[in-house]
Structure formats: C-alpha cells, structure tokens
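Okay, handing you the structure first.
The complex appears here minus one protein chain, its other protein chains still in place.
Chains: A, B and C, in written order; residue numbering restarts at 1 for each.
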Amino acid sequence: MSINFKKIEDSLKAEAKKLLEEGKVSIVLAYKKGYDDKHPMPYVARKISDVENIVFNEYCTANMARYLVRYPRGTKIAIAVKASDSRAVIQLIQEDKVKREDLIVLGIPVYGMKNFKTGKTIDSKTTCGIYNPVLYDVLLGEEVHGQPVVPPYGVLIEYEKIDKDARWAFWEKEFDRCIRCYACRKACPMCYCDPCFIDQNKPKWGEKSPESHGNLMYHLTRFHHLAGRCIDCGECSRACPVDIPLYLFHKKVAKECEEMFGQAAGMSIEDKPVLVNFRVDDSDKILE
Amino acid sequence: MLFEPKILGIACNWCTYTGADLAGTTRLQYPQNLRVVRVMCSSRINPSFIFRAFQLGADGVLVGGCHPGDCHYNTGNLYARRRLAVTKKILEFAGIEPGRFRVEWISASEGNKFAEVVTEFTKQVKNLGPQTKFKIEQQPSLEKI
Amino acid sequence: MKKTAIQKISDLAAELLEKGTLVAPIKEDAGFNFREISDAKQVDLNFYNTLMSPKSAFFPQTEDFVRYNKNKSVLEAQCVDMNLGPVFLFGVRPCDVKSFEIMDIHFSGTGAVDPYWKKRREATTIFGYAFDPNAPADGADFYSTLGIGAADPEGSDIFMIKKGDDLLFKAVTPKGENLLASLSSLADASKDEIKYFDETVVSGRSFKTRFTCVDTKVIAKKLEDIFHKTEFWDKVSEACLSCGVCTFVCPTCYCFDICDETLFSQGVRRRVWDACMFTDFTLEASGHNPRTKVYQRLRQKICHKYSFHIRKYGVISCVGCGRCTRNCPVNIDIFSIVDEALKE
Partner (left out) sequence: MCSNNPYIPMPVEIIKIIDEVDTHDIKSFRLKFLNKEDEAKFKYLPGQFSELSIYGKGESPIGIASSPTEPGYVEFTVQRAGAIQPGLVTAALHDMDEGAKIGLRGPLGNSWPIEFLEKKNIVVVGGGFAFTTLRSLINYMLYSDNRSRFGEITVIYGARTSGLLLYKDELAAWEKRDDIKTIITVDKGDETWKGREGFVPAVCKDIAPSPKNAVVVICGPPIMIKFTLPVFFELGFSKENILTSLEMRMKCGIGKCGRCNVGYKYVCSDGPVFSLAELDELPRDF
C-alpha cells in the first residue's frame, strides 16, 4: 500500500475550506509550495482564498505544532498533523500551552516522508516511527497498519553497545561541529522558553562562541529539558545545517524515561509530563 | 603523586547537610576531597549544576537529600529523584562513567552514613582516575603568552 | 595562463602549503567546507558550493581580541596577536568572491577600519573557481539575478576554470601573477585553452539562475516603501523560525557580538558571530527590545540586505549564493520574498 498524497492534499484543502467557511477556526496551519515542489513551507491559511495554496506531499516534514505557541491564547486553530506532530500537540496541551478546545486537529496517517535537504526517506531511525496520528478530530486518509521497519529505539542499540570512551569521542566530534545557529531549538515544538537558558547572562550557563564546552553545555541541558517531553519528530536533526544526530540523544533520553517512569511523551492528554510528576513508589533503583 | 579527586557535594539543608554536621561533631573521619555546596532542597539542583561541575573540573559529584517521604517540603526529593535519574542517564550516554555521579538519601541523624558514603565514593572516584572528558581546557594564563 | 590536471591538484596544494597556509574546500560529514588544510590530499574540488561561506577565512566565527585576568588590573590585559603568514584561499566560487568586495566596503572601506579583516584580507591570495556553465544551477542560488556571472574572474587574484579533466589558471591581479609565476607544479596552457577560458568567462555572464534581473535601486526603494506594511511582513514571516542558520551561512552577513568569556580568573574578550534573527539581538539592558516579533526581525534582515545596505554603501548585501535558501529548515527563500515585495 502506498500513500496517496494527492488525495490527502485534496481532503486537507476541503477540510480547511469547510472550517474557515463555518468560522470554526481563524487560522489553518498547513503547508504550501516553497521555491520548488520539493521544498514545501509551513503555511498559515487565514482566508478561504488562501486554501488553494495548501499542498501536501512527501516533503512536508515540518512539525506544525511548533507554530501553535506563537498565537495568542484562545485563537481557534486547525492544524495539520502527522503522527509525531500529533504527539507534540498532545504534549503542548499537557503543558497547558494550548487548550484542547481551541484546536481542531487534522490528522494525517503517513509514512515514507522524505527529507527535503537530502531527498532520503525518513524512517523510524530518526523519528518515532508511528504511522497514525495519536490525537485527531478529522482523519485525512486511511489508517496505516503495520509495524515500523526499525523499532523506534532500535537505532540506539549500536551506540549503547560501544564503550563509553568511544561514545564520548563520538559526541565530542559531533558537538564540535555545532555552529550555534539554534535551529534545533527553534525547530523544536517543545522548545518555547523565552529566554532560553543559554541566552541568560546571569547566571551564564554557557559561552556564546561555538567551542566544544559551550556546545556541550547547550546540548546536554537541552536534552535534559526535553526529557520526557521530546516526541521524537526528528525536526531538530533535520533542521541542523551541520547534521548533528541530535535525534539519537533524544531517543536515548526518551527511552530511559519510558523505561523508568512507564510513560511515553505525548500519548495522552490526561498524562502529566514525567519530570513535573512523581510517584511515591518510584524505585530508588532508577538512580543506580 | 597519588591522584586526589575533586568531588563536589551538593547537600540538602535539612538532612544531608545537617548529617554532615553531625559527622563532624562526632569526629568521624572521612576524606577531605569533598567540597560541599548547601542547597535548600535536593529538587533545587539544576542539572546544569552537575554538567557545569564536571566542566569546571570536578572528578565526581555527590548529591545528598532527605529520604523519600521525609522532605522538608514534602515532595521536593521525589521530583529530584526523577530528575537526577535522567541526569545520570544523560551523563552516561554522553560517555561519563556512571560511578562519577551519585545520589544518596542521608538524614540529619545519619552522620555515620554520610562519612561512609563519602569514604566509599571518594575511593570509587579515585579508582576511576581524573575526569577529563567534560573538563574545559583552561585559557593560557597571561604569563604564558 | 597555466594549467594542471585535476587529479594532480594535490601537487599544487602541497606547493602552496610550503609557501603558507592553505584554506580549501574539503569534504565533511555535513558537506563541503573551507578549512585550513594540513594534508594536501584533502583538497577536493568536486563540490557545487560549500555549506558555510568562505567569509570565515577573513571573519572567523570567533576572533580573540584581548586576554585578561579577571583579578588583575586592566593594564595587564594583553592583545592577541594574529601572526599571519601568507594565506591561500582556494576554490572560491565567483559569487562568494564578490561577497568579499561587499564586506570590504563595510569593514575597511568606510568609517573605522577593522584591523582584523584588513590584515587577513591583505595576507590572502584568492583562487576563484568558476561554476560549470554547462552544468545546471542547483535551484537555490540566484547570483545571475544580481548581475554576477558564473565565471566572473573579478575580485579573485587567480581565477580557475575547469576544462574537461584540466584546471586552467589565469592571474587577475599582480599579486596573483607573481604567485602563478612561482608555482612549478603548473604547466603552460595552450592557445586553445586560453581561448576556452575567455569564452567561458563570457558565456558565464549569460548563464541564468532563477529570477529575472532587477535593478537593485528599485528593490531598495520598494522595500523602504513597504517597510511599515505589517501585514506583508507578517505574511512572509509566518513560517520563519527565527533561527540563525541563514545569517551564519551567508557570505555577506557581518553582525557580531563582543563577549567576555572567563573561566576561573583567565578570560578572553572575543567577537562571535551574531544573528539579527535572535530575540536578544537588540534587547537592551533596560528591558526595551525594539524587535520582539519574528516579522520585525525578518524584516530587518531582508531590508538591511536589500535596501539599507544599498542606501548606505551603494551595493546590495547579497550575492545570490543560495546558501540561506538551501539550509533554511523551513525552506524560506529570501529572494522570493523580495520578489513578492516588488509585486506589492
């Protein structure tokens, strides 16, 4: 079975049009054509005439949940989400950044998306590998059945196996490349702090220059801040101009959180993020 | 020369810090490698403190808090437990030896335990040797350039 | 005019390495980048264009000014010397070469002179390298729109054009001529090759990338006129994440921050690239920030490059290399916005 992107695009347009016509939402977050067909851009449709510009193809990888926090509270928003994007929406609802009742979630079950920079197919090595949106009001297209090609945490195995010194050498090399453009945090739907801890000057957590120690501080702390909140959409690594495999670390932290606290991020709007929650019977073993 | 590790201790004001006091007043012997920072609660510990400590040259970090259930603020250490567990996993995946970071629950009356933990932890860190991975190389001092 | 086989490029690199520092494109995990070469074999010319722009050869991301000891008197602070020998910047595309001229006007042409830029510029010999006019453009760049040819030798000291398996070298400036004469690993070029070189330079001018040519003065005026049209800027910036990728990869973005970085007592005052897209770029200590919104920052970026810069220095601050477009996480195309603005 393959995904019929044209059909999804059509139903997305129809749904957006209907919602705007009925006045149920004031904006629709979707995609539009960029400078060519292979490079679509996030798009905000505000008028019925805008709907024509909406596109959906295999390069529409951007996580639109990133834009939710930009609009004033109470704005009625319809948002087109893929599987991991819907988890971001759930996580934002959990953190009270958006209200469930303000959102109309247009779920898109999809697989085989392609990275517009490299043209490679995105699989569960770099993302969560779920096919169907977890939360939706309207499902555009048909549910996809089947298991991910690679288990979502499968890619970690080889890195967990290697010796810790080799792992450090690996990360040192990767972080050294960082140019501190902050595309990772800006592309991340869960990174909405203003100011970000790294921009504070008192206390100054890390240096601004892209040297290894400042980079290490920035990335490690960012991984920590996203512990139990990262929904594994892989946007950070795709946004990175120097290809740092940030998804690896995020996956590792997500996996540990899931194992320790028995809850994955962004799966249910009733959950609380694991690090702002506790159980009295949490085992001390997690500290070992 | 024998390697003497630098160990940062972050101790909660109500239990571990008082426990350390007790260890002192009862004249228990424990290694001098520990430098203690007092915080009001173990949940006040920002994980960045720990990353920063390793960057600034700590060979080990020991965090002390009240026993779960005994927190002066009722639930502080229960949050801290989860948070520090994540910190530990992050350090481990980045390549820091897990033995360099430890969380212990030590109450105000457990001066003995405090001395024991510090002795044992120091020994452990000593065996691991100097921590060089996170440590920032110093800017050359003015005299050298 | 000289030539060498592309396979033998490492011989030339070895010779240049003996004469000084060689900065050339090498293949890295994320793409090609200009780096200081230690091994002549690293040089790799099989690139369309590099990921980061070559501006870092003259304007590195961090530049140390002063070393100090926090606990000692200011009198003991020491300036950091550059100790520059001859530098060879190898394989710069024509549009990037153009960017150096634009940056020259800013850093050493008007007002106070930036000594770091100037010294580095003087120490460097630039080897320009033509785009292949027979190969298609990559789709993101638009240098021809701004009047830059695919094989414009101006601005380089020595210009290189690929002909089949050979690389042709022509000196453009006296500095380049002296260097070219002293290079023993190069052979003399034939008449045919000289002809091919000149023809390629000419045909490069008619090579077309995206967009049609527009007078820069028209763009400048138009952007100034619509500066206060908030709806327009709101519309074009709604996808913008306000990260710093576009400015960091840009060959003509020069904004920087001056930071003091202290560890224990030793510290260094240095300048670090900064980006007008960051929220704290204009945040004053009083708490006032004139550009809190994404649209204000994107507007500043675009208007600065395509309008203010022209009014202040007479040249557009863009060379159409397409790096910002290629690397944008959300595929914002800067010139499409300008194009849209012209239609407003």
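Keep this in mind: contacts are C-beta pairs under 8 Å (C-beta built on N, C-alpha and C of every residue); 3 or more make two chains touch, one makes a residue touch a chain.
What you see is a predicted model; the values in this text were computed from it and never measured.
Trainee: So which shown chains sit in contact with the chain we cannot see?
Mentor: Missing chain, whole complex, touching shown chains: A, C.
Trainee: Tell me which of C:E18, C:D81, C:D192 or C:D215 is the one touching the absent chain.
Mentor: Final answer for the missing-chain contact: C:D81.
Trainee: Return the single residue from C:F47, C:F65 or C:F211 that touches the missing chain.
Mentor: In the complete complex, the chain left out is touched by residue C:F65.
Trainee: Can you tell me which of C:K27, C:K41, C:K195 or C:R311 touches the chain that was removed from the display?
Mentor: C:R311
Trainee: By the contact definition given up top, give the residues of chain A that touch the hidden chain.
Mentor: 201-202
Trainee: What does the interface between chain C and the hidden chain look like in terms of residue numbers?
Mentor: On the side of chain C, residues 65-66, 68, 70, 73-75, 77, 79-82, 106-107, 110-116, 224, 227-228, 254-260, 262, 267, 269, 271, 274, 276, 280-287, 290-291, 296, 299-300, 303-304, 307-309, 311-312 touch the unshown chain.
Just so it is clear, only the chains that are shown with their structure count from here on.
Trainee: Looking only at C-beta pairs that count as contacts, which pair of chains has more of them, A-B or B-C?
Mentor: A-B
Trainee: Would you kindly tell me how far, in whole Å, the mean C-alpha position of chain C lies from that of chain A?
Mentor: About 32 Å separates the centre of chain A from that of chain C.
Trainee: Take the average of all CA coordinates in chain A, do the same for chain B, and state the distance between these two points in whole angstrom.
Mentor: So the centroids are 34 Å from each other.
Trainee: So what's the Cα centroid distance for chain B and chain C, whole Å?
Mentor: Chain centres of chain B and chain C, defined by C-alpha means, are spaced 47 Å apart.
Trainee: Provide the list of chain A residues touching at least two other chains, using ranges where the numbers run on.
Mentor: Touching at least two other chains: none.
Trainee: Residues of chain B that touch two or more other chains: which are they?
Mentor: In chain B, residues 136 touch at least two other chains, as defined above.
Trainee: Show me the residue ranges of chain A that touch chain C in the complex, using the header's touch definition.
Mentor: My answer: residues 34-36, 39-44, 62, 66-67, 70, 116-117, 177, 179-183, 185-187, 194-195, 199, 207-211, 235, 238-239, 241-243.
Trainee: What residues of chain C sit close enough to touch chain B in their complex?
Mentor: Going through chain C, the ones touching chain B are 67-69, 72, 76-78, 263-264, 266-268.
Trainee: Given the complex with chain A, which residues does chain C contribute to the contact?
Mentor: Residues 28-30, 51-52, 61-62, 139-140, 210, 238-239, 241-245, 247-249, 257, 259, 261, 270, 272, 274-275, 278-280, 294, 325-327, 329-333, 336.
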